[in-house]
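One structure is given below, encoded as structure tokens.
With one protein chain withheld, the remaining protein chains of the complex are depicted in position.
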Amino acid sequence: MTDTTATPDTTGKGGGRRRLVISQEQIVLIVTALLAIGFALTLSGFATIGNLLALTRSVAILGILGIAMSVVVIGRGLDLSLVATMAVSSAFALQLMQHGWGWPGAAAAGMGVAIAIGLINGFIIAFVEVPALFTTLATGFLIFGLGRTFLLDGVITYLPPQAETFAWIGQGQLLGIPAPVIVLAIVALFVQVLLSRMTVGRFVYAHGDNVDAARLTGIAVRPLTMLEYAICAAIGCLAGLVMAASTASINMQIVNSTLIFDVILVVVLGGVSLVGGRGGVLSVLAGTALIGTLLNGMTIMDLDNNIQNIVKGAVLLAAIIVDNRLHPQDEETARQGD
Amino acid sequence: MSVASSSVNGGLLRRLRYRYSARLLLSELLGKRWMEPAIPFALMIGLIVWFSMVTTNYATLGNAQQLGREFAEAGFVAIAMALTVISGGIDLSVGAVFALANLAALVFFQLYQWPVGLVIVATLAIGAGIGAINGFLIGYMRTRPFLTTLVTLIVLRATVDLLGQHFSIPLAMASRTSWTWDVLGVGWIAKLPSNLAILGIVAIVGHFLLSRSRPGWHLTAIGSSRKAARHAGIRVERVLFLTYVMSGTLAAAGGLFYAARLQSSGSDTGIGWEISALTAVVLGGVSLAGGRGTVARALIGAVIVFVLVNGLVRMGFPGALSSTALGAVLLIAVGIDVKWAKNRGKAIQKIYVNPTMVELPPSPSITADGGTAFAENTRLQASEEIGLNQVQGPEDIILDRQDRLYCGTREGWVLRFSGPNFEHREVFARIGGRPLGMAFDRDDNLIVCVGGMGLYGVTPAGKIYKCTDQTQRSLLKLNDDSRLRLADDCDIAPDGTVWFSEATIRYEMHSWFLDGIEGRANGRLIAWNPKTNKTRTVIKNAVFPNGVCVAHDGRSVLFCSSWLCTIYRHWIEGPKAGQTEVFAENLPGYPDNLNRSSDGGYWLAMVGIRSPTFDLMMRHPDVRQRMIKQLPPDEWVYPGINNGCIVKFDESGRALESMWDPGGTKHATVTSMREHKGWLYIGGLENNRIGRVRLPDADPAWNGCDAYWGAKS
């Protein structure tokens, strides 16, 4: 992430105001740094290269999912079915591998399933005009149920032992850097370029900032919505593949976990506001770094999983309140799913 | 029996078909608020019937009771969710509050051995407390409900698990029982499972609070438009705060019953209940946009979700598929909700106008050389103007004993012109609505029919009072017709009873001409007795009753039916009292107001002239129906309300003479006229003036007040 164009500027709005006010992702980065210093001083074994790599590795998948989610959130959407999409599409890929497919073909097929799901989500949101919140809530059920019943053999799908090559993206290393972190970096770079350097990315910001204005200026908002959800689902599938490769299995039960809330947490935390049109890849990375540092520190302290969740909740609440202060919105006209 | 059909001849079946239109029923049904949850309600009944048919032992009392017991807790959670959704927010923490309340109740009861009453209070207080946190953040800190309650959900879930680790072993071993606790959990109240009975009570109270009380209205108002609610002086923050407190308390009540029923502190208690509750609420027809919904609808939705999931489980469907079914139903329900909310108005508009058959014989000639009393002439072109451009749409006019001229206007005022040439204009009364027909009573009070409001009176001093604004409700009409929508013209019988017409109950002042396309018997003749203050509908099913005039002898009332081009006489005294007969029929135009003339006859204003084209269309309702559906309104064929005339009748209903303004430069549409001391004053619904023409042969002293009530010194 050497691209130094500050992400907020890509929103093309309020640049002057933003320069005066410290942005949310900067706050988050500062907090992360303070926290890391605190942990380094108090916890033995925190400030080692090995632990920092483990830290990034452990939140890499969360980061990838966060970046996937940020694409739709910037476009003023939300994809609650992201985890279901991820689980079903990657489990499908694994199952194909079990049935003797080569990993590139299987991964492509899984990706295809994910993109199809994304397009359907986008279609329902854009053309049937059902709010994103409820569309993806419902399609989450549908994807899980239909995938579990018609696509997959069991709740848990295993990576066949012969898929060693594929397992690299979850278990391998390059120059000592774990493969999931490399995948995260590639995804981050790709989405950053997409959002800040390409026309379609600017359109996504325009869409999230003001749908009606975007439509009036001639942006094909409806196809754009479908594209956003397709990108989101595809990246989600990639996260699923990484997850499957690192544990050599994927468990559909993950759909019922609180992972989706964690994803929203890292997205909102870094400053990708749910009102749309704000934040960027860097924001998600900042949020992910904060959560990763927190979780890592608490795991070293051997804190109970539930206490970790409570702390996470408190952090998110603080983020919401700060978000409200930094981006005061007209809550009087706000609607469900905004 | 309707007076409408008496003049109509045609195939009986065909007539019946157009009189009792299913589409009419549908359009009125769709307009009802209580029809909004009709689809969910039908779905609920359908599901129950379906599962009774396909599963064994379903439709038995025992099973119904068992299902009721299992359902009740979900019902509480659904109501909790519904309240927040109606307020324009959402409470995702209901499932977690439910779980925490369940655990807390068990710990209080089993481990701390508290008395049941204290357990109930403490558990509900926990729910209220969590609700208060949500409410404080959302109401006062103005955070977003979705994210805020999402955080509470995560934190509470973790808390429940954390406490669960502490308490699950002692709880698993505890076995305290008590009579009250068992009543809560497995007891009965009047053959109903106790939890279901209490849910019923809460639902009824909640329903009335929400739909019939001030706090409920405030809540709904905030959901509809927070801004408008704030501007209306509603304390938005406090109401929102209380809403979330209420939501938390209700969810905790659900958890309390669950605890008493199952004594189970499993860590997955209540997981996903927020999603089921949300699905239920949306399915029941509580709008996600806020401001639209009731407790009953939330419960209907909750029953659907419960019966569906339960039924699929019973039929042995794989669990993943039941959640799929739930997802599909949710998606379809929200899709319909969105599309319906967007297009409902349009849909109702498309089918609201329901033409019926009106068969009129060929119109009598109106040509100048036609030889009938209706022969066109130019007598109205000689009229003098009064208040030119000072008055907007004087539908009716009247003069008092002091020769002052009154008229109602589009602004909702009654204007008074006085002075030798009526040059002095003043606003006599600001009633509002659309003042139409007028009459003076014995005490010189001005009685005014006000479109959109009812029948009002103005004292000579200008004080406005209400005579009546409602009549009795027809039993078999879907639309509540007790309120007066379009009181049109009135006159007063010697006993003081005010007879007035209500032109239509299906249209408003701004769309009355659609009633002409419909041609249906939507109007009525009503009598208001000022002594008893009783209002009575005398004739219902009249086709656009318009002008009303009490006959010179005071024994009958004449009233016009505009679209039937007929004047009827309704006897109010004497041997024929209560009967209605035709006074004059097959008029060449659409009759409007009707007033007495000095020579014992009647003046009739015709608002427009019939055309053979429209007469033909009136014989073919299906053509008009297609026209309404397929053409934009500005291309519809309307009854010709463009050029009118004044006709004089004698007491037997024979037309004597007519007065015309063929070019329509002065009096295009004529809706009223009033004879006063040798002059005929003319008003028009759309006119910018009042006119008057000299009546050379009339009694120069005759005036309405004296004719009705006798001369006063």
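In this document, chain identifiers A and B correspond to the written order of the chains, with residue numbering beginning at 1 in each.
The definition used in the following text is that a residue touches a chain if its C-beta (ideal position, glycine included) is under 8 Å from a C-beta of that chain, and two chains touch if they have at least 3 such contacts.
Operating definition for what follows: contacts and distances are computed from a predicted model.
J.: Which choice in "Glycine cleavage system H protein", "1,2-phenylacetyl-CoA epoxidase subunit PaaC", "2-oxoacid:acceptor oxidoreductase subunit alpha" or "Monosaccharide ABC transporter substrate-binding protein (CUT2 family)" gives the name that UniProt lists for the one chain left out?
T.: Missing chain, UniProt protein name: "Monosaccharide ABC transporter substrate-binding protein (CUT2 family)".
J.: Would you mind listing the shown chains in contact with the chain that isn't displayed?
T.: Even though it is not drawn, that chain still touches A, B.
J.: Of B:Ile39, B:Val186, B:Val623 or B:Ala698, which sits in contact with the chain we cannot see?
T.: Selected residue, touching the omitted chain: B:Val186.
J.: When the complex is taken as a whole, what residues of chain A touch the one chain not shown?
T.: That gives, for chain A, the contact residues 45, 48, 50-51, 54, 57-58, 148, 153-156, 158, 161, 171, 178, 243, 246-249, 251-254, 256-257, 296, 299-300, 302, 304-306.
J.: At which residues does chain B meet the chain that is not included here?
T.: Per the touch rule, chain B residues meeting the hidden chain are 55-58, 60, 62-63, 66, 70, 74, 161, 164-165, 168-169, 171-173, 175, 186, 261-269, 271-273, 276, 309-310, 313-314, 316-320, 322-323.
What we mean here is this: only the chains that are shown with their structure count from here on.
J.: Could you grab the centroid distance between chain A and chain B? Build each centroid from C-alpha atoms only and quote it in angstrom.
T.: Chain centres of chain A and chain B, defined by C-alpha means, are spaced 49 Å apart.
J.: Can you list the residues on chain A that touch chain B in the complex?
T.: Against chain B, chain A makes touches at 124, 128-131, 133-135, 137-142, 144-146, 148-149, 256, 258, 261, 264, 268, 274, 304-310, 312-314, 316-317, 320-321, 324, 331-338.
J.: If you look only at chain B, which of its residues touch chain A in the complex?
T.: Checking each residue of chain B against chain A gives 85, 88, 90, 137, 141-144, 146-148, 150-155, 157-159, 161-162, 165, 225-227, 230, 271-272, 275, 278, 282, 288-290, 318, 320-328, 330-331, 334-335, 338-339, 342.
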